[in-house]
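Take this structure first; my questions come after.
Only one protein chain is missing; all other protein chains are in place.
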């Protein structure tokens, strides 16, 4: 019988036998993919072991404890994998899933458009069938890593006479073609984490349509659900003390290099979140800890961030226990916005006029300045707070839905 | 030629000649009403002098400086007067206007209903014509002074097949009849400033219909406009130092007695507004002025209240100069809510655990306790902050109106 | 940390909630709060006899049920939901915990069982002047030796003093901070019931004038135990507050779905929807802090003082905010006496400043954190 105990034992035994930190990343991940240890909650016929989430989490935990590298998970890859697993054809699964896990392909997500940031189903990317392929024209935005992605998950309009949500189709698009041009989008904090993607007579193979014609919104919801689960931090986490593990093998070096590339767009994210960890140390090092006004603001911040953390853990505990999700599970994003803003206030109060400065003249090697000009992104990225509030009010609190102004044929909606 | 100078001179001369602090209130007000000096901006044929508002303000100022009592203005009387002046029949004006100014009649306003607090046009008071009178059945609420009013301004539904705003008619109802029962409504702060009014087969004379059948909403808007102008403090104010005037005459005693009755429902209003005037003195007397946390809250409060006051004066200055009203004129109510809440916070912080107490055990003879349980009313009374925000967004900021769910025959709206 | 209640705890909550639904609907709260004592003996006796709740967190060795702080928190939360007016916080929390942590073995054996059984009502008289919950820095003094002490001074904001059988009074002796038992009927004890905003929670000013008191525990050694007791009281009050805030939230949400204006429910207005989500967030964050702190107490967390202040400050602010928001969303009706919202608003106002206002707890919390950093 499979239970956590036996699974943990088995994976440890397997790792003892096969783990070799001097394999190449590709060699090792190929092994993981072939044996199913890389994604144990995927089905057995598709590189997994068909484990329930709890057992998969146990496997991941053992990997972390052991110090073994996992399959390629960074970026959009796992979202692509999960979506294709659920909606992809046999051929698509064959073509893509394996190379996702081995890390050979990278992916990006082409959903948002300049005219439909919060309203993803409002896509106006025009897609017309010509023989055995589709011709795509349109513009996408807020696309992380598009500039080095091999493939894109594309949501585009194929029927303008259908209502908004019914005229969309989901595709996989080859990013390496002349019709696809990506341009990095500079942010107010000087980073450029996102791309604009311009598609001009770009080509999508007919067999790269995912799901039925006109059913793209349903497929996109799968991608979004997996994205949200990750954002809410509701996926199991595991950690091990770095010091316990010898990371001198060549595979670690290769993994770090991969990580550096994949994580580059995100390096300012800790600052975006407000760097609550620095608040107390900064107050102490500047002596502002003796200012009762600062103490009050600092206390409010630390209460807020602790409570947000505990709320997330309540949600995770309930999920792991298989209980129905309570309201606490959907509040993470709103809480994060409050935390980040409160943190910006505290850092400003603590740093005084130094808050005018940035880069090397800003305290903590520029971190404080970067916080102050990055925090405004928290309440926007990944769905604005306003959208989040709509969702919570309607789904969690069961309050009436907003009257819609976007029903009827989509071409008419555009004229409203 | 009439100008401010000559008017001021004329009124002073008239007062010198006629003012007698030992007349009865009724004698004096009768004189004012007959000469037009009581309401100089009303038309000459209706107890006024037809002056523009600025000149009328000058007259009022002279009255105040002189220490002379004016016509009866407290309560709903002036709203009734202004409404009847604009929409009343000749007979109605004859019957009511004079006795309004002399103070012989008191009035109340029967608009709000339990099911339509913010949505006044949603009245479901049922009014049916029977011969030469109307039979009224329904319930009104938030009615100040109904328990001693002689007449009521009544908004009621006469047509259930017409759309919401088109089926209302405006009446004057005799409050002294068996069909009208008033009940004082106790508030959470132990005061009872408002009444519920139950009308059961109450009678309204046919000739007491004000304006056309079905046009009651338009008439009510006149009443509301005058009410709002008063609430915004946009009507000219004048003041004189009490000490300068000898107030020993009997008329003053009579006026004070009248005031005590008319003002009884409002005695807690200063507390409702937060008693900003007490914030600094309380901080000093408790020693909390040495607490930097209190200093910050106190400063925020005083900035808010000063800025609100200056904003109101900007609006008044612009109005007096005849300039088009800017946004500053409509913000008074929202500002007052913020001020009151901030004041409650400061009083709580300053009083510490004493904030648990009330009546004689609460600081300043119970005033502090009364503030804490009265402040919640500011953001509700006279139109909630939410309604106020709708109005400002739509009228001042010209943002789109809310899609209406209450169109079509009113009887169907009720079934929504 | 488990971050969730066990099945037994959920059942316990259900059980307690059902009890209060039966015995203490809001009509009953209104009746009790209008009485002079603000206390109903019969419900209290049922609480003691049917639920043994009066001794919930008193060790079994002293006649209690020996439950953990989490269960105490659940009970407080449910009392906060229904606004149960009683000396539970005074007797079963403040006094019981003070005895547990300060008294000697014999005294515990003598005094705790009667509290656990609901037979005796005790209260802790330790606040002075501005009512900040500082244990030391007091003016009340005691003179004497052994079992014979005389106390002088004034205690403020003494919870349920008018129904207490005896008082546990803090006073300074030559040897330092000490705790004394003072009988409620002793001559030279002056109890002034104060007029309160929240009629469901009564406080008094208690004047001691050469009043005899019996020493509890060792002379001069009360400080640590009292501070332990207070941490439990802070978190108990926090749990009570989040119960009240949650109830306000639920009632208000329901009201927005019923109340119609402009031909639609006010719950359908986006501005109301967005505010309800912020309201929800506010309550859920405070709940998390209150729950976490109760769990932390049960595993003997070293930073309990810090956590208790976090829980108290957070719950105080969330509850008051809930009260303000609920009245506002009820509109005019929310400001009337007949509507129930003000009852919770007033409890929130009272709980905001009782046992230390948020600013006081903020300062305490950061002080502890700075000490942690230095250590």
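Just so it is clear, A, B and C label the chains in written order, and each chain counts residues from 1 on its own.
Basically, a contact is a pair of C-beta atoms (placed from the backbone, for glycine too) under 8 Å apart; a residue touches a chain by one contact, two chains touch by 3 or more.
These numbers were taken from a predicted model, which means no experiment stands behind them.
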item: Displayed chains contacting the withheld chain; value: A, B, C
item: Omitted-chain contact residue, chosen from B:9, B:94, B:190 or B:323; value: B:323
item: Absent chain, residues of subunit B that touch it; value: 280-281, 284, 289, 292, 295-296, 298-300, 302-304, 306-308, 310-311, 313-314, 316-318, 321, 323, 327-328, 331, 334-335, 338, 386, 388-390, 392-394, 396-397, 399-400, 402
item: Touching residues (missing chain, whole complex) on subunit C; value: 269-271, 273-274
item: Touching residues (missing chain, whole complex) on subunit A; value: 112, 114-119, 122, 141-142, 164, 185-190, 293, 341, 348-349, 351-362, 369, 372-373, 376-377, 379-381, 384-386, 389, 402, 404-406, 413, 416
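To be clear about the criterion, only the chains that are shown with their structure count from here on.
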item: Rounded Å distance between subunit A and subunit C, as computed from the means of their C-alpha atoms; value: 43
item: Numbers and ranges of subunit A residues touching at least 2 other chains; value: 292, 296
item: For subunit C, residues that touch 2 or more chains besides their own; value: 264, 268, 272, 359
